[in-house]
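What you see is the complex with one protein chain gone and the rest in place.
A, B and C label the chains in the order they appear, each numbered from 1.
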Amino acid sequence: MKTRVLSRLISPQTMALAAVLLVNWILFPGFFDIEWKDGRLFGSLIDVLNRGAPVAILAIGMTAVIATKGVDLSVGAVMAIAGATAATMVEAGWPAHTAVAVALLAGLACGLWNGVLVALLDIQPIIATLVIMVAGRGIAQLITEGSIVTFSDPTLIFIGTGSFLGLPMPVVIAATLAVLATLLVRRTALGLLVEAVGVNRSAARYAGISANVLLLAVYVFCGFCAAIAGMIVAGDIRGADANNAGLWLELDAILAVVIGGTSLLGGRFSILMSVLGAVIIQAMNTGILVSGFPPEFNLVVKSGVIILILVLQSPLSATLFLRAPKAKTGASK
Amino acid sequence: DGLQGKVVGFSQIGSESGWRAAETSVTKLQAEERGIDLKFADAQQKQENQIKAIRGFIAQGVDAILVAPVVATGWDAVLQEAKDANIPVILLDRGVDASEDLYLTSVASDQVKEGRVAGEWLVNTVGDKDCKIVELQGTVGSTPAINRKQGFEEAIAGKANLTIARSQTGDFTRSKGKEVMEGFIKAENGGKDICAVYAHNDDMAVGAIQAIKDAGLKPGTDILVVSIDAVPDIFAAMVAGEANATVELTPNMAGPAFDALDAYLNGGTVPEKFIITESKLYTPADNPQGEYDTRKGLGY
Amino acid sequence: MNRSLRPLAATAIIFLLCYLAAVIQFPSMLSTRVLGNFLTDNAFLGITAVGMTFVILSGGIDLSVGAVIGFTGVLIAVLISHFGMHPLAAFAVTLTIAALFGAAMGAAIHYMQVPSFIVTLAGMFLARGAASVISPDSIPINHDFYTSVSQAYLLMPGGGRLSLIGGIMVLVFVVGALVAHRTRFGSYVYALGGNTTSAALMGVPVARTTILIYTLSSFLAGLSGVIFSLYTSAGYSLAAVGVELDAIGAVVIGGTLLTGGYGFVAGTFIGVMLMGLVQTYIIFDGTLSSWWTKIVIGVLLFMFILLQRIVFAASAPRKKAFWKV
């Protein structure tokens, strides 16, 4: 048991995170400084968590989707829709809780739409969710009529920038969601059933699992997560920027899940590892920010780090580093 | 009379910023006032879509074409095609690297000058004090980012007390502006070492202001904020004492463009090649509340 | 008719019906100008989509193509404008680099067993990043060769232009179709998409084929970059952002299954033309705001895949998923 915990602690992910943090520290010696100011924690590490929260939340939903062998490209657009909905409603005078509820509903609805396309119409997930990826941002802009809707509603702002027990709200929300989602999938049968559907959807049906309902639920959950992330991002800048909110974040979310070790081919998944993946990505982004490199280098650095992590995770490096017998797995792929 | 009933195609870049949204809505407004049938095409940030749109307009036989070019290069061929079809083209808000006889006129600001105006304001404001500046650049490689950086650097060149300590891209967006500013603050001694932030547009400045506040500092006082565009929200910040200066980029590029077109089509007057809009500096002394109110309805 | 050709025929018919509907509303959409524009304006997308077809047929995906187009353009521009190279030499250098880049991605996908989605995503960051490191600024190319090639077209009656680059695209489609449907390599591509394990056991050289597929895709993306640079006479690091999604869309609309193994290069051609049609239609309409443009594109995409779904359901052989493990 102890060795299992230990072997988890030295997974490629934790090694990657440690490496990225170390580099950040070398580039910027104050990186690990944390101070207590105005009743909340401050520091680059906190920033990493705070800025990583939206992608982490997306990654939670995305993990479930990917575990079923799917993918959801629409989450960025759904974020924009949720942010736009909440902002426009509070600006129109609705109470914040109504606005939040409607925004969440909008996310659920988008998820349901995706789920119907994937589960019932049997459309391939990439293409099915591409529809909202394209149209969703348009819908968000339709809601805001193309402008950035600035608001001053304290509740919405609190979601994005408030703090609880000294931690930024986004971190609190992401952590809570991660823990709840993990409990939900591991304390119930959901985790196993989702994995079963991802490993073999046909066999799942034969085993009496309501695979379609489960698929629907998973996409709905992903939409829900995206809506939360969307409100955080809007609350953070006190405005709904329909054109830019969540732009390309679907790629970061997928990347986080893959870095976390969940296979794009479905099956075994770990929500906490995906969250760790999101933190690694953000640590890298923050590192780029504090490094002082010219911005032209951002993407090159980012790809370098990703390649490094992939190499660390690949079976090839396992055989190289751990000297396990080199088995040719041609037929068991 | 006038441009009544004329068909004009407008190839817009996209809707990436508050300012751009305003330019679109002002253009539509201007067209409506003059009875122009405006064909609008949103290029979703892609030059290839703009070229497609222009060719589409040519194929439809429109009377004139407005284009806000996403990038300066790459227009010769399609502009030549428009010229061959005798359709006048007017450039809006950004210039191109093409032979001047390929377009009727260009209505744009001088982006280098915008940067310079911002820089000069800062130079005058800080005087001889040492001032570490952080810069929020626009999208890497975009013309306004390159020009505004250049203009600003020109203005502070030779002033040894002003240095750009850090410069990163904030992609012209609020959230990236905020995130990047947060990083800068951490990297510069909790923001205490930063004397001013220069943002290539107001959206990023608005994000930066929030980051400064979150760090427990006072934007506008502890850290000076200067940016470009003059969107309503930056005036709101000025009212709150949180922003210090903005250089106006008028969203009304279409007005002068239509005037020139009118004169050309109806009177045969060839307009001057470059109609440069004013790069007016606004500070809290310029009635920010009033500016806010007049701009609020323009679709920013 | 061969049953497997049915979706292709259906796609073609749907395209013609859409075109007809558009022409009824805007008669000038039938002009030779518009037809010429279809070829010229979509040349770079079409060429990329041919490469993407191979990748998708093999069951993979290539997200790096848009970035490779951007990178190619910048490199060519620098080589010509800053180093004074002749364009043809610059093309050779750049296409070689692009092909090697694809080979490296293919090798990573095969040997490291990382999904293509992730490898090519990293490739996308790398290519786009490398482009902006070379020059964030857009670089004009002023060379006689460029002027003559980009101005090379046949004037059709009605003012339409049949351009050289449009012709190159058609040629690439023809060659692509021949390679996919008439060569051993092509059959290996389909084999990989059908079932990698079976393919390996049947003696398909999986490693070589995978590497070649991504080499081809990157090479064609590079060629597309060449075309793009001819089209705009410039190189720009942000050129062709998001083209990978357009290319994937065109391939899928053309009837190729994203899971691999089924589809036609000719279908992709229709897919590209359909995307061009949608854009042209929106431009002719001219009343859609920025947001309605997106919504309409999304809705059309949806209607199309739905229609296709119905056609496929009617024509697909029973139990297709039978062998997929």
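Convention: a residue touches a chain if its C-beta (ideal position, glycine included) is under 8 Å from a C-beta of that chain, and two chains touch if they have at least 3 such contacts.
Going forward, contacts and distances are computed from a predicted model.
Visitor: Looking at UniProt, which of "Multicomponent Na+:H+ antiporter subunit F", "ABC transporter ATP-binding protein", "Nitrogenase protein alpha chain" or "Phenylacetate-CoA oxygenase subunit PaaC" names the chain we cannot see?
Guide: "ABC transporter ATP-binding protein"
Visitor: Going by the touch rule at the top, give the shown chains the omitted chain contacts.
Guide: For the complete complex, the undisplayed chain touches A, C.
Visitor: Which of these, A:A101, A:V199, A:L264 or A:L308, touches the one chain of the complex that we don't see?
Guide: Counting the whole complex, the residue in contact with the absent chain is A:V199.
Visitor: Just checking the interface: what residues of chain A touch the absent partner chain?
Guide: So the residues of chain A touching the missing chain come out as 187-190, 192-193, 195-196, 199-200, 202-210, 267-268, 325, 327-328, 330-332.
Visitor: Determine and list the chain C residues touching the chain excluded from the picture.
Guide: Touching the missing chain: residues 2-4, 178, 182-184, 186-188, 190-191, 193-195, 197-206, 261-262, 317-325.
The rule we apply is simple: only the chains that are shown with their structure count from here on.
Visitor: Indicate which of the five shapes (line, ring, star, complete, other) describes how the chains touch one another.
Guide: It is complete, because no pair of chains fails to touch.
Visitor: Pick out whichever of the two, A-C or A-B, is joined by more C-beta pairs in contact.
Guide: A-C
Visitor: Going by average Cα coordinates, which chain is farthest removed from chain A?
Guide: Centre of mass proxy via C-alpha means gives B as farthest from chain A.
Visitor: Give, as an integer number of Å, the spacing between the C-alpha centres of chain C and chain A.
Guide: Inter-chain centre distance comes to 29 Å.
Visitor: Give the residues of chain B that touch two or more other chains, as numbers and ranges in rising order.
Guide: 14-15, 24, 140, in rising order.
Visitor: Can you list the chain A residues in contact with two or more other chains?
Guide: Answer for chain A, listing residues that touch two or more other chains: 141, 146, 296, 298.
Visitor: Which positions of chain A touch chain B when the two form their complex?
Guide: 28, 30, 37-38, 42-44, 47, 51, 141, 145-148, 150, 161, 233, 236-239, 241, 243-245, 286, 289-290, 292, 294-296, 298
Visitor: Quick check on the complex: what are the chain C residues that touch chain B?
Guide: The touching residues are 26, 28-29, 31, 33-34, 37, 40-41, 44-45, 132, 136-140, 150-151, 159, 161, 228, 231-242, 276, 279-280, 282-291, 293-294.
Visitor: What part of chain A is in contact with chain C in the complex they form?
Guide: Interface residues on chain A, with respect to chain C: 71, 121-124, 126-128, 130-142, 146, 200, 202, 242, 251, 254-255, 258, 263-265, 296-304, 306-307, 310-311, 313-316, 330-333.
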